[in-house]
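For this view, one protein chain was removed and the others were kept in their places.
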Amino acid sequence: MMQLLHEIRQSPLLWLLVFVPAVFLVEAYAADRSTLLFVLSVLAIVPLAALLSHATESVAARTGDAAGGLLNATLGNLTELVIALTALRAGQYMLVKASIAGAIVTNSLFMLGVSFLLGGLRYHLQEYNRNAARFQAGLLFLATVAILVPSAVADVDTAAPAAVLQPLSATLAVLLIVAYTLGLYFSLGTHKEFFASEGGDGGEGHEAAWPLGLALGTLAGVTVLVALVSEVFVESVQHAAEAFGMTPAFVGFIVVALVGAAAEMASAFSAARKNRLDLSVGIALGSAAQIALFVAPVLVLLSYALGPTPMDLRFWPGAVVMMLIATITATLVTNTGRSTWFLGVMVIAVYLIFATTLYLLPPRAA
Amino acid sequence: MMQLLHEIRQSPLLWLLVFVPAVFLVEAYAADRSTLLFVLSVLAIVPLAALLSHATESVAARTGDAAGGLLNATLGNLTELVIALTALRAGQYMLVKASIAGAIVTNSLFMLGVSFLLGGLRYHLQEYNRNAARFQAGLLFLATVAILVPSAVADVDTAAPAAVLQPLSATLAVLLIVAYTLGLYFSLGTHKEFFASEGGDGGEGHEAAWPLGLALGTLAGVTVLVALVSEVFVESVQHAAEAFGMTPAFVGFIVVALVGAAAEMASAFSAARKNRLDLSVGIALGSAAQIALFVAPVLVLLSYALGPTPMDLRFWPGAVVMMLIATITATLVTNTGRSTWFLGVMVIAVYLIFATTLYLLPPRAA
Partner (left out) sequence: MMQLLHEIRQSPLLWLLVFVPAVFLVEAYAADRSTLLFVLSVLAIVPLAALLSHATESVAARTGDAAGGLLNATLGNLTELVIALTALRAGQYMLVKASIAGAIVTNSLFMLGVSFLLGGLRYHLQEYNRNAARFQAGLLFLATVAILVPSAVADVDTAAPAAVLQPLSATLAVLLIVAYTLGLYFSLGTHKEFFASEGGDGGEGHEAAWPLGLALGTLAGVTVLVALVSEVFVESVQHAAEAFGMTPAFVGFIVVALVGAAAEMASAFSAARKNRLDLSVGIALGSAAQIALFVAPVLVLLSYALGPTPMDLRFWPGAVVMMLIATITATLVTNTGRSTWFLGVMVIAVYLIFATTLYLLPPRAA
């Protein structure tokens, strides 16, 4: 605990933690100040993300990069899950889907691209374990196919009835969860040596690795705080978006996804700058794969219990195209296991094309 | 001949051969028992496929894996050709196209995936010659483009007249056959050293290789039987499908393709379990490429002579999307020339997504 306070005093970024109680105070006494709540909740998530990042790295330092990356992706996606569950219970399925698709695209393009760029500005050429990257890109491809095929077929039968789409979506959801579970058994069990880090020893020392107890405690506590603040963020984001003149598609796809992934991004970017690109790629693609093969299917199945009606897996065509392009980009880009700054620029440019298109499109019910 | 009888007595699977005469008996005396004929013909094809597999392996053991794989793919696709020709003469072009698209998808996903899985359950990591896999994936990509481009363009000109589509299809068919022929000259002629097996010596011995005469005789005789039984199967499958509650799309795409490829599958799976993955990949992708670049174009050209009207190369959008995904999957998956059990799981999962979607879709005229 002393170490935690010491850490906070050392790092100016963590002073932003003061915004965490501020969010709850404003919410309690001025819940209608949406734009203020939006700004405060974003400011509060940033230092929480940084703390989470440090705690996760401390655990990862003791468990190896593969398990550390998995741990990170699991906890980091709690934010996305909380956001989606809130929207699910309210029956806002379009928002759920936009945040799922946006999270996949943001993780596999923005997080990966900025990691490559930040790492590449420090190191001329970075190498990482392409087995791990290929594995996760493959999972992502599988999930994209599961989302694409019903959409493509539903376009053909212009009005495929819900009576067909719902059992199809539920079956595909089960299929994806089974594939994801087998994938964990593969990557942590039968073939875990494939996922060993490359060049991890060449990275800089982990100067202030916390003891395991403190790290785990911080992980748990900060995760809860992130969840609570995220809920305020979700409630305020639509109103604030209108105030700032953003389209709903842009908010769901870009803003929610960026803030939701803030915690993992801090970890991934920091790892890239320490030449531990294995960890960065593991967080970025592992997180995208987990959302696509675990979070999204779980939401489909939970919608039978929690939602007003069951949710299907069909996305609007633009979202399918973007997920497909993101998956292809991640596959092509991780093919060699090497990275330079310009690779980061290209991946970020693909993301900016998406963001620009969504920003300039007229508002619609996405 | 003694050796053949000895073989049959040894292997319980071959006792199913008793269903071959049973099919012909029932067809002669109770031709209206469609469901019974369907079940009998499936049961009869399985042991024939196993015999064909053993005979082909015996020949392949004397000719090397590349020529053996080609031989296997050539003879194995006779079944598909017989099915399609029967449907072509009856003018059932949708069934012809569904069985072509289904055969491509089944070979390049199901056969490849199960080979990877079965091999991977025995061996931690299998390696194979990726030159051969890339070559065949490239041919498959070419055929998919030839099918995709007229479909994409015909969508644009919403009502492209048959007067345009028929000469276009015939020209593209000739183009594909020329490319396929040049590909044979490349793989068996100028660059045949590229297609040599890897790790084939590490495989288990071919304990009971037949003499060449017996092997070739069995190949020829059993192929004729497969063709005759297949015809009964085609006639009965539609009625049986209705009895079992399957959609026509599912029957054409999945059931016909699975039974039609049974012979090659037995060979491919057996080779995978003997660590001769070169042969498995050669059969799976070689067969898919042969159907796409040779069987399908030949059917288009033959439709001018045999069919009521010429057949074009345009497929329904869902089929085009599935062929495209199958080709991309095969390309990505064979990129490294290495395989584990989970790679098999992922490829099978893509196939299951297709099968589930087609099974749950409401019946339509596919």
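We just call them A and B in the order they show up, numbering each chain from 1.
Here, a residue touches a chain if its C-beta (ideal position, glycine included) is under 8 Å from a C-beta of that chain, and two chains touch if they have at least 3 such contacts.
Just so you know, these numbers come straight off a predicted model, no measurement behind them.
Within the set B:L182, B:V224, B:A243 or B:L306, the residue that contacts the chain not displayed is B:L182. Checked against the full complex, the candidates A:Q3, A:T309 or A:T356 give a single residue touching the omitted chain, namely A:T356.
Per the touch definition above, the residue from B:L118, B:L168 or B:I254 contacting the chain not shown is B:L168. Residue in contact with the omitted chain (choice from B:L5, B:A31 or B:V149): B:V149.
By the touch rule set out above, subunit A reaches the unshown chain at residues 124, 316-318, 321-322, 325, 329, 332, 335-336, 340-343, 345-346, 349-350, 352-354, 356-357, 360-362, 364.
Panel shows subunit B; residues 134-135, 138-139, 141-142, 145-146, 148-150, 152-153, 155-157, 160-161, 164, 167-168, 171-172, 175, 179, 182-183, 186, 190-191, 194, 331, 335 of it touch the chain omitted from the view.
Just so we're on the same page, only the chains that are shown with their structure count from here on.
Chain centres here are Cα averages; for subunit A and subunit B they lie 41 Å apart.
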